[in-house]
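One chain of protein is taken out of this complex; the other chains stay put.
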Amino acid sequence: MSAPAAPVQAWSPEELADPGRVSRRLRARGVALEPEEVERLHELLGRPPRWAEAVLFGILWSEHCSYKSTRHLLKRLPVRAPQVLIGPGEDAGVVALPAPCEDLALVLAHESHNHPSQVLPVEGAATGVGGIVRDVGCMGAEVVGVLDSLRFGDPRDAVHVRDVVRGVVEGIAGYGNALGVPNLGGDTVFDRAFDSHVLVNVMAVGIAPRDGVLRSRVPDGDGPWAFVLIGKPTDESGFGGAAFASDELGADDSGDRRGAVQLPDPFLKRVLHVANAEAFRRIRARGIPAGFKDLGAGGVACATSELAAAGRRGARIALEALHRVPRRIAPEVLLCSETQERYAWVVPEAFAAELAALYNDEFALGRLHPGAGASILGRATDDGRYQVTWHGEVLVDCEVEAITHGRHAPRVARRRTPRAPWKPRRIGHDPHQALLTLLASYDLGARDYLFRHYDSEVQGRTWLRPGDADAVVIRPHPGRALGLAFAVAGQPHWCAADPELGARHAVAEAARNVACTGARPWALTDCLNFGSPEDAEVMGDFEATLEGLAVAAEALGGLAAHGQPLPFVSGNVSLYNQDAGGAIPPSPIVMCAGVLREISSAVGLAAQQAGNFLVLVGASREGLTGSSYVRVVRREDACAPPPLDLSAEARLQSLAVAAAEGRWVRAAHDVSEGGVAVALAEMLLGAPATRGLGIDADLGVLEAPLEVSLFDESPGIVFEISPERAPRLFQAARERSLLAWPIGTVAAHDTLRLRAAGEVLAWSRVELAGAAESALPRVWNEEL
Amino acid sequence: MSPRIAVLQFPGVNGEDEAARAIQRVGLEAGIVRWNAPPASLAAYDGYLLPGGFSWQDRVRAGALAAKSPLMDVLATEAERGKPVLGLCNGAQVLVEAGLVPGAGEVQLALAANRMPERTGYHARWIEVRVERSNCLFTRHLEPGTVVPMPVAHGEGRFTGRTAGTVERLLADGCVPLRYAGPDGGPAEQFPDNPNGSEAAAAGVCNAAGNVLAMMPHPERAQDLGQMARALGGPWSDARDAWQAAGGTNEPGGPGLVVFEGLARHLGVGVTA
Partner (left out) sequence: MRPAKSLAQAWIALNTDDPAAVSALATARERLEAGAALAGLTRWRLVELRGALPPLDALQDTLHRSTQFYNPYKERAVLRTGPSERAPCGGAVAVLVTERGGGRRRAAERWWKHETGRAVEVREGVVWALTFDRGLEPDGDRARLARAKSLAVLSDRAHGLFCNPHAQDWAAAIDPPLPWMFAPPRRPRRSAHPTPGGQPA
């Protein structure tokens, strides 16, 4: 395999006179450098860059890698708390766990894969899962779950929207199920605003020995250190279709679009992870220092240069040693290709051959996937230079400092006035039908049809799965009592109306869902999905969102560490979710991880036993602003979210945790979309049909108009508690200055009966279930 | 020393760890044996488990390539000598494709693509199986009619044969120890209680000697009582609720362990779940 002749320089010194022209020419070849970045790079190197250097810096300085538009704003988020071991900045965040798992650490990562999922839903979503799993795996963790937060268009709009829905679900299922990582739920919203900009946010969680967390850097010490690349043979993924390869390098003469997208392979990832687990075991047992990093954007170039830079070293990479597909591919492409299912190790040279043999011979990756394996690529140096050669020819040669040199792109921000609360006009919709309409809507309908695509049970750790409780609960270490809870939130309608308040609600709801199961909110991750940073209003929304996230997180950390914020430990920003038709609504998506000291105290949402009391604790029912009722039943525009008192919210969550830890309550369910009526319907539907449970509730105690008592979405939790324990719950609410209303009882009659404002409403279980289960199957069966 | 069970790790399987845990939980030892281990090393084990997952990426057909593994020749010989063999999900597909179930080396069945209303492909949910009269060593300690909840998760789980009535005949011969159960505890007539359209509602099929069992559900993912799906009722759920309400101490085993207890009893080990 001989290399094609590569052009030495990406531009000539003369061309620098017109950096805009250079930028446009580069963009046409798949290299994204803004005009001022062309000048900056020239200055940094003191010469025009070689092609591979231009590609490398194009990626390093991309919005995705450099956060150049947002980094200064992200500083607003609280990231420190006693439980944080590694905060934002690495591939994943790491937090300590309490006894009986104080020897373990929880690893959390959160990313978006929005645009690829819009273009190719199956592969885009699958690659998203594959990438986030690597972010957790490269910390030396076992990946124990994935979650996904999906924002789809309105399925009624176009077959393409439905293709995206089906494809994304197929991609997530196909990857996670085969990889053997349980799906721990997430959330799904359908809204026309996402018709041509699907959001696919993926989160992964892992468990590592607390003293065995791996860092993505060349370790301290003399080494000498070797780079070992493992996994799929490198191909032209991410570059095959780009003019970069065909026009400039003459490498792609077949004319097809091979390699233009990243192709996920969960099978190879699974066998790679089995081999990685053995590698982790050996380096820990023998005390071998090591660095580990996943390969994502920028491929070998970014991974090896960042490993070197993070360890304050240089590197010499001999690219011809890389294992790759048996086709002629330009070395610049090999260096930067985004081929999936690869990791890079940096280990002592004395261990490198054994490590490579582990993948090549013991686990025989090449017999499982053509060309897969491990190769020793080069070594770390002390001269501070990052150098890549191809059969002796230099592809990259620059100071490591240039690589770590950040980028900042100042943007203009313009804050807007939040929308006003909804003004009630004449109400007068049939409340019986209104509940059925809400349950039958895409937003509020049962998610069971969707969850059935996912394996939530593999690994045998799952305790409360999607649909069982407000958060998913797993047992990270079998045989130990500790449980972990995870929940996701982010309401685009609320964020569109008031980005700051919407963001507060996102944090509060994620943490409240975790607290409903009895888990203490422990750490947060986020992904900020927005339009173009070049749009001042988008940046204004972004600022407001960060303010909202920060304020809420500062208020809700007390259950993990008194007086401390709930820390953001990992996150991601996805910009340019925008086209001529406008930007998506501001879409912060927040995951909260929580800790249960005793998993056996975990609380589900389903009604448990006839005769038990139902108690609502939380904000009083005062209006319908921001509610699904206004949007879905009244079909009126977005309006301000309901108010949120963060101090009361912290006390409400503290009550939920105390009630679960004390084993007073039998069920707990967050009042969110659809208000108390939908919450009660879901508690009824969550119970086994064979138990024949129903609910009798009298909402008159809420002293609100009928529709408000039914459908107000102000924060609250409905608890189920035995009559003997109920006084304890009321007392605990009083101690926390919280309002609590006895609203009804669990009944034995298979019916939801609600009394309010002199009316008696009743729905049979069959009627409620029929409505709730009606929406999603239509999307898969094209029955629209 | 406790009897040792080999858990076969074909490339792409992903249920080996929880399977090994379930084995250990009933007082047996578990050793994970990789696909490229020397086949002869298998003979030293006292029993075998083929875990769930996607062996060889379902290339050609689920279970088809693993069924041809040299390890399976050794397994077939040891099975003929009467050693216990349990295939779970993909492991069941391997046993059927290898001709170990219902037996004698000849392939007599298929685990075909699920048949479900309004959906195709992979499907995951908790279901209930009922124990049928058979001499299967994994279930014969249970009263026929006993109902056991556990999850299923697969795309190809429908037991079927070339000629109509193949699975019914196996049932009559006592080779279908587990069937999907409906709400009344009887054999499940329809989806979703029968989650894949399996003939005769068969969830597990064994050989005539009763020492090799291929089952599609996952008992190893139901080994904690507390992890049962909340949407299921019945005596196991009642026991879970009572245990939690009583303070959650002295954790009892989950429903799926009964299959492993059958294995432990057969190997003469007192159950210590």
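Note that the chains are named A and B in the order they appear, and that numbering of residues resets to 1 at the start of each chain.
Just so it is clear, a contact is a pair of C-beta atoms (placed from the backbone, for glycine too) under 8 Å apart; a residue touches a chain by one contact, two chains touch by 3 or more.
Keep in mind that this is a model prediction, so the values were computed, not measured.
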Listed residues B:A6, B:A22 or B:A98, member touching the removed chain: B:A98
Sole residue of B:L50, B:L109 or B:A188 that reaches the chain not shown, by the stated touch rule: B:L109
Touch list for chain B against the chain that is not drawn: 56-57, 59-61, 64-65, 67-68, 70, 72-73, 76, 97-99, 105-113, 120, 158, 160-162, 166
Chain A residues touching the omitted chain (full complex): 120-123, 159, 163, 167, 235, 256-258, 260-261, 263, 325, 367, 369-371, 780-782
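Please note the rule applied: only the chains that are shown with their structure count from here on.
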Averaged-CA centre spacing for the pair chain B and chain A, given as whole angstrom: 34
Interfacial residue positions of chain A with respect to chain B in the complex: 173, 177-180, 267, 270-271, 274, 363-364, 367-368, 449, 451-465, 467-469, 475, 478, 598-602, 604-606, 608-609, 663, 666, 686-691, 777, 780-781
Interface residues, chain B side, partner chain A - complex: 9, 11-12, 14-15, 17-18, 21-22, 34, 36, 52-54, 56-57, 118-119, 121-125, 151, 153, 183, 218, 220-221, 223-224, 226-227, 229-234, 237, 241, 243-245, 247-249, 251
